[in-house]
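See below for the structure under consideration.
With one protein chain withheld, the remaining protein chains of the complex are depicted in position.
Presenting chain A:
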Amino acid sequence: MQAQPFSGGFADPAIASATAFRQVMEAMARPGTIHTITGAVPPEPLSPATGVVLLTFCDPDTPVHLAGPLACDAVRTWVAFHTGAPIVRPSRCMFAVGAWDDLMPLSAYQIGTPQYPDRSATLIVQAEQLAPNGAILSGPGIKETHALSLPEIEAFQQNAGHFPLGLDFVFTNGDCMAALPRTTIVTQKGDV
């Protein structure tokens, strides 16, 4: 057996996850702001930031879906060893990880129920790029507007239309991350 599945976790779990959580919480509270999170060295094709998010939030209570090429042995064993999270299909998951195209269709994930809208999936999207330009974001957490490079726009508009139900998104690239909760209104640059 290779050493890889057993390495790459947090060196000091309590401190590392506390520090990472604060960044992710700031990102979710201020949609579109880009934060740096470090401390995990997950196997390819997981990005370091994705690894940090999984280590911070996932445990045996949180079913995880691995989409597309992420559903490989290296990732499965790493997630299993470090978090103990069960690997499940999209309709059962609390967290889903993958590239945007591999995560489709969004209708496969739980968006909560009218009485429990919190019982919805959080999608961790491994983005090809993460930059403060592109789509225009507004809504709770945003003073005026933020800009964020999103893979598309319509999907997020439809998701926001389900409010208070809906999916929440975390975007990762390298050791950077940003978040987009269901409340954020996404518009094309130039649209009013």
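In this text, contacts are C-beta pairs under 8 Å (C-beta built on N, C-alpha and C of every residue); 3 or more make two chains touch, one makes a residue touch a chain; residues count from 1.
Keep this in mind: contacts and distances are computed from a predicted model.
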{"item": "Undisplayed chain, where the name is taken from the UniProt record, one of \"Imidazolonepropionase-like amidohydrolase\", \"Alpha-D-ribose 1-methylphosphonate 5-phosphate C-P lyase\", \"Acetoin catabolism protein X\" or \"Sulfate adenylyltransferase subunit 2\"", "value": "\"Alpha-D-ribose 1-methylphosphonate 5-phosphate C-P lyase\""}
{"item": "Touching residue (missing chain; options A:S17, A:S149 or A:T172)", "value": "A:S17"}
{"item": "Absent-chain contact - pick from A:P63, A:P86 or A:P117", "value": "A:P117"}
{"item": "Selected residue (touches chain absent from view) among A:Q4, A:Q157 or A:T183", "value": "A:T183"}
{"item": "Chain A residues that touch the omitted chain in the full complex", "value": "13-15, 17-19, 21-22, 24-26, 28-30, 56-59, 61-62, 94, 113-118, 120, 122, 140-143, 163-164, 168, 181-183"}
